[in-house]
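Left out: one protein chain. Kept in place: all the others.
Let's turn to chain A:
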Amino acid sequence: MTNNSKGANKVKTYIKDLLTVNEPTIQKQFSLSPNRPPIRRHLNINNYQKPQSVTPIPSDAQDLHRILTRKFRAKRNPDFILRLLSVPWGKVSIAFFESITNSELMQESVIGPLLEYSGSIEDVTPESLSDALTYCHVIETVSSIEDVVKNIVRGMTFLHIDGFDWAIVVDLRQQQSRGIDTPRIETVVPGPYDAFVEVAQKNLSLLRMRLAIPGFMAESLPAGRRNRGPLYLLYIDGLTNPKLVWEMRRRLKSIDIDMIYNIGMIEQYIQDRPASLFSQMLLTERPDRTVAFLLEGSVAVMLEGSPLVLIAPVNFWSQLHSPEDIYFRWPIGTLARFVRLIGLFISLFLPGLYVAMVSFHPEMIPTELMLSIASARERVPFPSFVAVFFLELAFEFIREATLRVPKVIGATIGIVGAIIIGQAVVEAGIVSPVMIIIMAVTVLAGYSMPQYSLTFSLRLVRLINLLLGSTFGFYGVLLGLVALIRHAIGLRSLGIPFLTPVAPLEKRFLTPFFRRPPYKEEKRPDYTRPLDTFRAKKVTRPWDASVPLELVFLNESKK
């Protein structure tokens, strides 16, 4: 190759590199959605931790006691009980944490049967010992010290017979917990009044009480390195799309931290866009709501120690829905959904629009009202933005104070807040009475949202809109509105577009706004892509004279 052609090639390559961002491709190569990241299927999340060493259980009880005493610092830790029990046929070591073990159950179901065991020591096997402990349902054989330690810290009771290199662990746990109570943040008038508590087993019982199907799965997953856990991944096998289950399991397994304190932490680890102001998953304390979502094809996550359940995928509209919408008759449910939609708009835009209107476009307001507003604002030295911001802060302080102070003086805080905000600030000329009305309506609209976390998101967006409205008037609010829609469009819940079925447009796109009568909702939502699409027969009111007979016969013939 000559020097000239080499130089030409260099120039060509340089120009190509300058103008292209990657290897040039041909034909149909641009992506519809550049912000949709590829799924990293090649990552093997199971191989993160180093392989653990295995120490066999010593057959001599003295050696075992020495090891366990050292592991659990037994001398400094009186909660840890390590006891050598002499029975007629041998010596049994028992180890457990006193605080989380039911002593009566231990006496009845372990110590009693061991004392009554009539076989000889030579005949003892894990199976025969399990058969002897008839009251214990969870029995596991362990053969390494690591397994022993893992089980004891989880609250199990450890049993070892002197002379054997195996042991068993039995479940005698006593979970301290409050009883099942009424919901605190998702109250409804008609509907069930039970809510989740901190014990996962109780919560599972609340769900199984409703879901009488063998396919209801509660997969146990580890919850942090130092957490007793576990996490439960809930779904309905044969109904939930396996890809959703796979994706959720993958995300949960990727969490490799010390401790998960609450389910809200998990949400932050696994949601698609953690930087967004909006939560892309749903937290609920209601078993009926959880069951409804599971039956729609979503998956749920439950954590030991958390009274809330995390549900995904969900769409944005489900955060505006309440279980009440279903329990009431459909016209009332539809009205409630519309009211909340209006509440959403008011909560987001009313202060911004008000400031924009009085500051930039007063000509919109009827003359009498404009004069009234102007006379009310006459004594107020601050611009509208400052007044609105002041009221926002005041409402925040009242909310925080009401949460923090003891309940007995909570009412006092409310009265003080009402006097300050309702009367004193107006009389002092800090804000106008109209502004008080605007902010009161806005705050009430915000709290009408059934999802508590949405209220906080709305507040942040409202402040941004307020700033834009007070700077650029309606044009600023417009910028905020379009940017907000664009932001929401880009959100995904477990890979599902957050604004579905409106954007992207799908069938039954009016469902989020109009609640159809339940007897017309024979299909599950499309966005979860359930394996079993239908949840009801086509005709559920065959006795109704308005249902065409042909349809009834067609339905019967399908049986």
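Quick note on the criterion: contacts are C-beta pairs under 8 Å (C-beta built on N, C-alpha and C of every residue); 3 or more make two chains touch, one makes a residue touch a chain; residues count from 1.
In this text, contacts and distances are computed from a predicted model.
Per UniProt, the protein behind the absent chain is "GerAB/ArcD/ProY family transporter"; the candidates were "Multicomponent Na+:H+ antiporter subunit A", "Peptidoglycan glycosyltransferase MrdB", "GerAB/ArcD/ProY family transporter" or "Peptide/nickel transport system substrate-binding protein".
Checked against the full complex, the one of A:L84, A:I365, A:V386 or A:L531 touching the unshown chain is A:I365. Contact with the chain not shown here comes from a single listed residue; of A:P497, A:P512 or A:P525, that residue is A:P497. Of the candidate positions A:Y14, A:Y193 or A:Y475, contact with the hidden chain is made by A:Y475.
Residue positions on chain A in contact with the hidden chain: 19-36, 360-361, 363-367, 472-475, 477-479, 481-483, 485-486, 489-490, 497, 499, 502-505, in rising order.
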